[in-house]
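Accompanying notes for the structure given below.
Left out: one protein chain. Kept in place: all the others.
Letters A, B and C mark the chains in the order given here, with residues in each chain numbered from 1 onward.
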C-alpha cells in the first residue's frame, strides 16, 4: 500500500457510491430501453450497452483517484493477490471492506434505479445460467482482468477509464451472457425484475464462472506480462492522489 | 479570478453562443429523430443522445478556453460557491451575467432549431414532472457537479469535454427524466413543442430538483475530494487563455 | 507558408485522396444503410452518421501531417484569408490547387462508392434546397469553421481529428440539412442517386449558404479568439512533417 492514499473510509465511500452508480446505469438504462423500444430486444441491448460504455468510463474517471475505481470484487481480489507478491495493493482487511461496500452499493443502485422509473423493487425472475452463458462469463471476466492489469503492468493505467468502458461495451455483445463479469453487480441485479435483472438461482454459477475467469485472466497476464506483479500498485488508475485528500 | 481571463463581455458571448448551440443540438436532433424514426421512441432517444454526446463535447472544447464552457447556471453557481472559499472563481456579478446569458442563449437555441426544421416556435405541452423524474433530475445533477469539480480538483480539467459529453449521454438513459440537469436548458426547451420540449408547468419542480442535486453533488465532492475548494479556478477547462485574448 | 511543408504535388495528392475517401465514406455508408434498413430513415441516418464520425476522424489523422487535411474548399479559403493577415497559410495558387483537387476527389469518391455497391453512377434527383435546409447549412458551416480555427488559435490542433469527426456527427442530426458544410463534397454527392445524393439544382444555393456560414464562422472566431489570425499556420493539424517528406 502506498502511503499517500486516502483513508480507508473515504475509499469505501467511493467504492460504495461508484458501484451503486454503475448498477444504476446498467439497470436504469435497461428499464428505459425496455419501455421505449418494446419491439426489438437487440435495440434495447444497444441502448443499454451504449449507456454503460459512457457511464462506466466516467465513473472510473471520477472515483479512480480516490479508491482505484474497482467496483468489482474480482478486480479487488486480483489486486490483493498481485500485491502480496510485490508488497503493494490492498491488504486483506481492505479487500474485505471493498467487497462488502461494492455489494451493498450494487444493491442500492438497483433500488434507486427502480425508484427513478417508478418500478417496484422485486426479485428478478430472469434465469440466465446456461452452459453457453457460463462460458461467456469465464471469457468476459478473463478479458477484463487481463485488460486492467496489462494496462497497469505497462504503466498505462491512465487509459483504464475509456478502455474498461469500451471493453464492457464489446463484451455485452460478443459474450452470450452480456458480460456481467462482476460478482457485486451480479448480486445487485437480482433486485430489479426488469431488462437487466438476474434470478437468484443463476447467481452462484455466474459468480463461480467469474472466479474461474479471473483466475484464467491472471494466468494469461503472468504469461504475457511477467512484470505484472510488481505493477499492481497502479491499478486501476495510478493513485494520483491530491495530498490534501490523504 | 485569475488575471489573464478574457474580459467579461467576451466570456458572456461565449456562454450565450455555447448554450444556444447546446440547445440547438438537443432540440434540433430531437426534431430530426421524431420525424425520421416515428415508430420507435427508444431509437429517437438513441439518436438524440448520440448527437448530444458528440455536440456537447465539441462545444466545451471550443468555448472552454474563453468562458470555462459552463452553459449551465448550477455549474456557475457551484463555481462561485467554491470560489468564495478559495478567493477564485466567478464573482457574484459575473455569476449573474453568466446565468442571464445562458438562459437567453438557451431560448435562442430553441428558436433557431425550430426555424431550421420549419417548425413554428410554440410552447411545449409535454408534462414531465413526476416523482420518478424529479428523483432522476436530483441524481443527474448531483453526478454532473461531482464529475466536473472532481476533474478540476484532480487537475484533469482537460478531460472535461469528452467526460461531460459521455456523462450526459449515459444520463439520458439511466435517469428516468432523460437528464436535463441544467436550469437554463430546461427553460430553453419550453420553446419547442417537439421531442425535447418541456411544458412550463413542469419547469419549477425540475429546477428545484436540479438545485437539490447540485447541493448533493457539492456535498459528495467535499467528502471525496476535500481539496476541491482550492481547485475551483480550473473549472471547467483550465483557462489556457491565449494572452492576446485578455 | 512554413518552409518544412511537403511539396505542393504531394499535398495535392493527399487532398485528392482524402476528399475522395471522405465522400466514399458518406456515399458508401448511405447506400449500405438504405439497402440494409429500408424501413426506417432515422436508422439509416444513424448508420450513415456513425460511419462518417469514425471515417472522417481517421482521414484527418492520416492526411493531416501531409496537407493539413482540409478536404473542404471553405476551410482552405479561410486558411488563406487568415494567412494573408499573418503571412502564413496557403498562397492563392495553392488555394486554387486545393479547391480543384478536393472537387475532383469528391466526384471520384462517389464513382468508386457506386462501383463498390454495383450501383450505376447517375445524377441525384434529391432536391434539398428549402429555407430551413439553407439555414442549416449556414449554421453547420459557421460551427465547423469556428471549431477548426478555434482549436488552431489555442494550440490544440492535435484534437482536430476527433473533434471535427464528432462535430459533423452531431451536425448530421441537429441541422435540418444533415450538414453538408463543404462545397466539394456537395458537388461530389451530385454523382450518386442514392441516400446521400443531392440534385444539381440544389447545389448553388447550398454552396452560397456554406460561404455565408464560413463568413459568419470567421467573424465569430475573430470576436472570440482575436489571436486567431496569427495561428492559422497550425490548421488543421500542426504540420509535424517528417523532414524526409519535404
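Structural remarks
In this section, a residue touches a chain if its C-beta (ideal position, glycine included) is under 8 Å from a C-beta of that chain, and two chains touch if they have at least 3 such contacts.
All values reported here derive from a predicted model rather than from experimental measurement.
Within the full complex, the chain left out of the display is in contact with A, C. Of the candidate positions C:51, C:82 or C:153, contact with the unshown chain belongs to C:51.
In the full complex, chain A contacts the hidden chain through residues 40-43, 45-46, 49-50, 53, 130-133, 135-136, 139, 143, 146-147, 150-151, 153-156, 159, 163, 166-167, 169-177, 220, 223-227, 230. Against the chain not shown here, chain C presents residues 10, 13-14, 17, 21, 24-29, 31-33, 35-37, 39-40, 43-44, 46-48, 50-52, 54-55, 57-58, 61-63, 65-66, 112-113, 115-118, 240, 242-245.
Keep in mind that, in the parts below, only the chains that are shown with their structure count from here on.
Here the spacing of chain A and chain C, counted between their Cα centres, is 40 Å. Residue positions of chain A in touch with at least two other chains are not found.
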